[in-house]
Every structure is written in C-alpha cells, then in structure tokens.
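Missing here: one protein chain of the complex. Every other protein chain is in place.
The first chain written gets the first letter, and so on, giving A and B; residue counts start at 1 in each chain.
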Amino acid sequence: MSTVFIAFQINEDTRPIIEAILADNPHAVLDEQPAMVKINAEDTLVIKRESIEELIGRKFDLQELQVNLITISGHLDEDDDTFTLSWKN
Amino acid sequence: MAVTALYDYQYPAADTQDKFHGNQLLYVGWDDHFMFAAPLAFVLPPSSKFSELVENTLTFAFGRHPEWAKIDFSKVVWLKSGQPFVPEMDKTLAEQGLRHKDVLRLQTPGLNGNGTYF
Partner (left out) sequence: MDMKATKKKLGLKEKYAHMTRGLDWETTYQPKEKVFPQATFEGIKVHDWDKWEDPFRLTMDSYWKYQAEKERKLYAVLDAFAQNNGHLGITDARYLSAIKLFLTGISPLEYVAHRGFAAAGRNFPGVGPRVACLMQSIDEVRHAQTQIHALSNYNKFYEGFHAGASHQIERLWYLSVPKSFFDDAFSAGPFEWMIAIGFSFEYVLTNLLFVPFMSGAAYNGDMATVTFGFSAQSDEARHMTLGLECIKFMLEQDPDNLPIVQKWIDKWAWRGIRVLSLVSTMLDYMLPKRVMSWKEAWEIYFEQNGGALFNDLAKYGIKVPECIAQCTIDKEHQSHQLWLTLCTHSHAMGLHTWLPNAEEMDWLSAKYPNTFDKYYRPRFDQLRELADKGERFYANTLPMLCQVCQIPMLFTEPDDPTKICYRESEFQGEKYHTCSDGCKHIFDDEPEKYIQAWLPVHQVYMGNCWPEGTDPTAEGFNPLAKYLEWCHIDLARDGGDYEGSSDQANFAAWRGAATQNT
C-alpha cells in the first residue's frame, strides 16, 4: 500500500473543497499545517465535481483546483467529473 | 565513459597548474578538528619547503585552535591521498613529489578536542 496526497492553501475557496474531499473519501486523513492542509489517503483519492458544486452552490470546473493547489503525489487522472490520484495501474 | 554529445566533446581542464602563476594547489585537512569544517586549500610555490608549509601556512590557518601549539610534529601521521606519507621538512614540495592538487591529511593522535572532534 502506498499513500497518495494532495495539499491546498487554506482559504475560503478551498474550505468547501476540503470538506467535499473528506466526505467522499472516508479513508482520507487530514493533516493541518500552517497556512496549508495536506490530505493523505491510502492508494486512491477521488475529488468529485458534483460534491464540490453541492457545497458551493454554483458550477465548478475541476481545473479551478489549480489556483490553490500546493502539491500532489500519485498518478493523476482528470476528466470533467473527477480528479483522481492513485498508485493503482 | 565519455560524455554523450552531438559532437566530439573535448574541453580543457579549468584548473591546471599553469593557471596559478607559478604556484600549485595543495589541500590539507587536520583530522578530528571540526573547528575547521572542511580541509583547506592553499596556493604555494613548488619551491616552498615543507617546514615553511607547517610553520607559516598551516600555523596561520590552524593556529587559532588551542591544540595546534601542542602538536609534536615528530609524532604526527601524514597521509597523502589516504596513504602514509613521510614528509622531509627541509625538502621542497616539488622535491618530495607533492604535485598540484595533492591532498594531505594530518593526524595528531591524542589530540581530538578532548573527544569532541572540535
């Protein structure tokens, strides 16, 4: 088993994003550090557009994640609905 | 292995002795004394006597350490490129085969900053 992670700046844009990720990935662990959070998960982490849209009440393009993204680990697969990090092949 | 290149890759070395105005480089490290974080680089005429190296050059560089004055140079061990080397104090660097960019290590058994390696 390998860990994937994603880190974001802490701000008003990322608060609902982090909330959505944690709800969609019950196995994920939140690591809070000054000015940033890092979300660690075994093997896979999935970010869903719909879950974020539900929390923010507007359309969301997953590429908006890039504005507040700090780092990722794992292979990325991104399409219109999901942003997936994994060490699976 | 040669450099993988688009053409014949040949460039001169940057630090050959001819660029040092008649001098040569010599490196000297004093083992077990990390007050001096790394071995030191000196530039000297090949005609310098080894005694001048010790009494002037090295004493200037290492002399601030309280143990420098305690060294009995008849009992020290010198290494050149890691191998035992017995210098002759009256001979010059050139006469005893010390070449450009040779490295000497000075070992002073019993002196190691009282076990702190400082």
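For this structure, a couple of remarks:
Simple rule for what comes next: a contact is a pair of C-beta atoms (placed from the backbone, for glycine too) under 8 Å apart; a residue touches a chain by one contact, two chains touch by 3 or more.
Note that the coordinates shown come from a computational prediction; the quantities given were computed from them, not determined experimentally.
Taking the complete complex into account, B:D15 is the one of B:D15, B:E55, B:D72 or B:D90 that touches the chain left out.
Interface with the hidden chain, as seen from subunit A, comprises residues 2-5, 7, 9, 33-36, 38, 63-64, 66-80, 87, 89.
One chain of the complex is left out; on subunit B, the residues touching it are 1-6, 9-16, 19-21, 23, 25, 27, 29, 31-32, 34-43, 60-61, 64, 81-82, 99-103, 105, 112-113, 116-118.
In the analysis below, only the chains that are shown with their structure count from here on.
Chain geometry summary: the mean Cα position of subunit A and that of subunit B are 56 Å apart.
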